[in-house]
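Heads up, one of the protein chains got dropped from this complex, but the rest are sitting where they should.
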Amino acid sequence: MAQFEVEIKPENLVYGKSPVLTDAPMHFCPGCSHGTIHKIIAEAIDELGLQERAIGLSPVGCSVLAYNYIDIDWVQAAHGRAAAAASAMKRLNPDRLVFTYQGDGDLAAIGTGETIHACNRGENITIIYVNNAIYGMTGGQMAPTTLVGMKTMTTPDGRDPKLHGYPFVVSDMLAHLPGVCYVTRQSVHTAANVRRAKKAIRKAFENSMEGKGLSFVEMVATCNSGWKMSPTAANQWMEENMFPVYPLGDIKG
Amino acid sequence: MAKIQGTLVIDRERCKGCGVCVVACPVKVIALADDVNSMGYHYCMMAEPDKCVGCASCAIVCPDSCITVYRQKNPNA
Partner (left out) sequence: MKEIKLLKGNEAVAMAAIRCGCDGYFGYPITPQSEILETLMSQKPWETTGMVVLQAESETAAINMVYGGAATGKRVMTSSSSPGISLMSEGLSYLAGAELPCVVVNVSRGGPGLGTIQPAQSDYFQAVKAGGHGDFHMIVLAPASVQEMYDFTQLAFDLTFKYLNPVMVLADGVIGQMMEKVELSEGKPRVDDESIQRECGSWAATGRVGGRPRNIVTSVELDPDIQEAFNHILAAKYARIEQDEVRYETFECEDADFVLVAYGSSARICRRVMEMAREEGFKVGLFRPITLYPFPGDVIARLAERVKGFLAVEMSMGQLVEDVRLWAGRNVPAEHYGRCGGAIHSPDEVYNALKSKLIDKIK
């Protein structure tokens, strides 16, 4: 049988880089979940036709430079304060899509107060919360979300609850607040999970535009550099260790 | 030979050789090259192009958006 070559032409295109992503190569480590999450945010914005109306807030942490990659207007917020800044942005610009992109250090440690109160006010924004159980940018220190026994630069013998308390399960706590309309926990380590995660982001963005309240999308993610593993080993470790503490699925709405 | 044939266009220079696509591919099309790109990464490549069904699993999990997927009916199949 003759060798058949697929023609490279638009009608044969199945999947390519989103037009809402810029051409800038991402600064993230190889295999980092941030890149995939950025990508599906761009795809969701594109699919909903919101590129001209979206304003993102980047945090302090590895994703501080998110604005280099997703081709929309961006505001870089002070460490932990994105939800407060987003609250005002949305109230002053109610027809815009306003979303924050925050890691677990930014959101669940220094920004806990701003996050909870934005949720409690039911701001019509979306929070995308990337939980990889570690401080990536500063070099792998313990986060509030670090698992019990997990080794980090500041828990060299593993997290001891007597010393450091317990992993902070943010999403379940926020789901209790009446201002929050949608809470879900997703991951992006397999194609099926990426598809589900994008659907969740789309739903959250739609909620924000329809004024339904605050939507909170947690992404359980890897930090293979911080965890000191290969990207694929990190994905497997996440399945075995992170998911029991941070189980995937819709929590509310 | 599959009825649907797929193929990948890989931006070698964007690829960081993380290998997530290798694991994601259901039909084991992809491998990391022995060569490296200008950044020193073993970029991904189609090791067994004939097997590709164009499912896009590799591209969907790629954090660096360096895989574009095309698919066409194979008239010979």
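Order of writing sets the chain letters: A and B. Residues in each chain are counted from 1.
Here, contacts are C-beta pairs under 8 Å (C-beta built on N, C-alpha and C of every residue); 3 or more make two chains touch, one makes a residue touch a chain.
Just so you know, these numbers come straight off a predicted model, no measurement behind them.
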According to the contact rule at the top, which chains on display are touched by the left-out chain? A
Considering the complete complex, identify which of A:21, A:62 or A:84 is in touch with the unshown chain. A:84
Residue, one of A:12, A:76, A:154 or A:190, that touches the chain absent here: A:76
Per the whole complex, from A:51, A:141 or A:190 the residue touching the absent chain is A:51
Which parts of chain A face the unshown chain closely enough to count as touching? 51-55, 57-58, 64-65, 67, 71-78, 81, 84-89, 91-93, 96-97, 113-114, 117
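Note that only the chains that are shown with their structure count from here on.
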Chain-centre distance (mean CA atoms) for chain A and chain B, in whole Å, is 26
Using the touch rule from the top, collect the residues of chain B that touch chain A in their complex. 1, 5-7, 9, 13-14, 16-20, 22-24, 41, 50, 54-57, 59-65, 67-72, 74-77
In their complex, what parts of chain A are in touch with chain B? 1-9, 12-18, 21, 25-26, 28-36, 39, 188-191, 194-195, 230-232, 235
